[in-house]
Each structure stands twice: as structure tokens, then as C-alpha cells.
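So, chain A:
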Amino acid sequence: MIWQLDLILLVFTVACAIGALVIKDLLGSVIMLGAFSLFMCLLWIEMGAVDVAFTEASVGAGITTVFFVIAVFKTERRSKD
Partner candidate 1 sequence: MEIIHSIRPLLAILVSLAAAILILFFGKHRNIREFWTLAAGVVKFGLVLSLLPMVLDGKAPVTEILTLADGVSLKLRVDPLGLFFALIASSLWIITSIYSIGYMRGLNEHAQTRYYFSFALCLSATIGVALSANILTFFIFYEMLTLATYPLVIHKETPEALRAGRKYLAYTLTAGVFLLAALVATYSFAGTLEFTPGGILAGTADKPTLRLLFVVFMIGIGVKAGIMPLHSWLPTAMIAPTPVSALLHAVAVVKSGVFGCLRMLWFVFGTGLLSDLGVWIWLAGFAAFTIIVGSMVALTQDNLKKRLAFSTISQLSYIVLGGALLSESAMIGSTMHLVNHAFMKITLFFCAGAIYVNAHKTKISELNGIGRRMPYTMAAFTVGAMGMAGLPPVAGFISKWYLCIGALQAEEMLFLVVLLASSVLNAAYFFPIVFRAFFRKPEPGAGEDGLPSGEASLFMVVPLCISAVVSIALFFAPNVPLHFLELAKTVVQQVLQGGQV
Partner candidate 2 sequence: MIHEQESIVIKTVARLLVPFIQLFALYVIMHGHSSPGGGFQGGVILAASFILLSIAYGLDEVKRRFSIKALTVLTSAGVFLYAGTGVLCLLLGENFLDYGVLPVVEPRGMGMLAIEIGVGITVMAAMVSIFHDLLDFE
Partner candidate 3 sequence: MDHSQLPILVVLIPMLVSFVIPLVGIWNKKLPFYMATAAMAASLLAALGIMNQVLQQGPISYRLGGWAPPWGIEYYIDHLNAFIMTLVCFISVFICIYSRKSITQERPGKEVHFYCVLLLLFTGLIGMLVTGDMFNIYVFLEISSLSAYALIAIGDEKAHFATFKYIIIGTIGACFYLLGVGYLYMATGSLNIHDLSTLLQPLYGSKVIVVSAIFFIIGLGIKMGLFPLHTWLPGAYTHAPSAVSAYIAPLMSKVAAYVFIRVMFTVFDVSFSFENLPIMEILSWIAAVAIIFGSIVAISQSDIKMMLAYSSISQIGYIVLGVTMGNREGFIGSVLHILNHAFMKGCLFAIVGAIIYRHGTRAIERFGNLHRTMPLTSAAFAVAALSMIGLPPTAGFFSKWYLVLGAISAGKWVFVVVIMISSLLNAVYFFRVVEHVFWKPKSGGTDLPIERNEAPNSMLIPILVLAAGILALGFASHWIIEMVIGQTVPAGIL
């Protein structure tokens, strides 16, 4: 475990999480959530949780994002907050 890498990943994860909530464009927000999920996944690989990371990559970053994107396309992209 390399603490520099660890630190960078943690910072990016938090940044993505905040970004996902702050961005006004819903599609951007949802993509940001996917990125958040990917950083999470990297964090877990780094902790030795390969199975969780694999699942997160496929389920979290993959399917969940797809669902969200469909929902956003079906509804609207704008958001007031």
C-alpha cells in the first residue's frame, strides 16, 4: 500500500462525490457518479478487495450508470441544484 497513491485516490473520490452533487447538468452529474465509482473501485483494489472492486466496476460504474443515463435521457437534463 503506497500512501501517496492512497491519498490521491481518496482526494479524487471525495472530489468526484462533491462534483456529482454540485454539477447542474444531470448527465454530467451521473457520469461523475460513474467516475466516483471507478475511483472507489481503485481504492478497493488497493485494499486487496479484488472481488468487490470487480463487482463495483461492472455493477457500480457499469450498470448503475447505464440506468441513470437512461433515466436522464428519458426525463430532462437540467437541474436547479
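The criterion applied here is as follows: contacts are C-beta pairs under 8 Å (C-beta built on N, C-alpha and C of every residue); 3 or more make two chains touch, one makes a residue touch a chain; residues count from 1.
If you want to know what made the cut, all candidates are chains of the complex that A comes from, given by their letters.
Note that the coordinates shown come from a computational prediction; the quantities given were computed from them, not determined experimentally.
Q: Given the complex, what touches chain A, 1, 2 or 3?
A: So the chain touching chain A in this assembly is 2.
Q: In the complex of these two chains, what residues of chain A are touching candidate 2?
A: 50-51, 53-55, 58-59, 62-63, 66-67, 70-71, 73-74
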